[in-house]
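A single protein chain has been removed from this complex, and every other one stays in its place.
And then subunit A:
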Amino acid sequence: MAKIYSKKSLVSQTMKPSEETLSFLLNYSKALSIVRIKNVDIEIISN
């Protein structure tokens, strides 16, 4: 199509993060553990 004349509908614009972002965060949270050794936080990411 040479030109698109339509305006994007605002109805479909939901204020929500993408599925990828959400699943990344939940997986990141599951993988992350933080250990404190002598006042130093060490982050461990398990595979």
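In this text, a residue touches a chain if its C-beta (ideal position, glycine included) is under 8 Å from a C-beta of that chain, and two chains touch if they have at least 3 such contacts; residues count from 1.
To be clear about the criterion, contacts and distances are computed from a predicted model.
Novice: Name the chain not shown, per its UniProt record: "Xanthine dehydrogenase family protein molybdopterin-binding subunit", "Sulfur oxidation c-type cytochrome SoxX", "RNA polymerase ECF family sigma subunit" or "ABC transporter, permease protein"?
Specialist: "RNA polymerase ECF family sigma subunit"
Novice: In the full complex, which residues of subunit A touch the absent chain?
Specialist: So the residues of subunit A touching the missing chain come out as 1, 3-9, 11-12, 14-18, 20-22, 24-26, 28-30, 32-34, 36, 41, 43.
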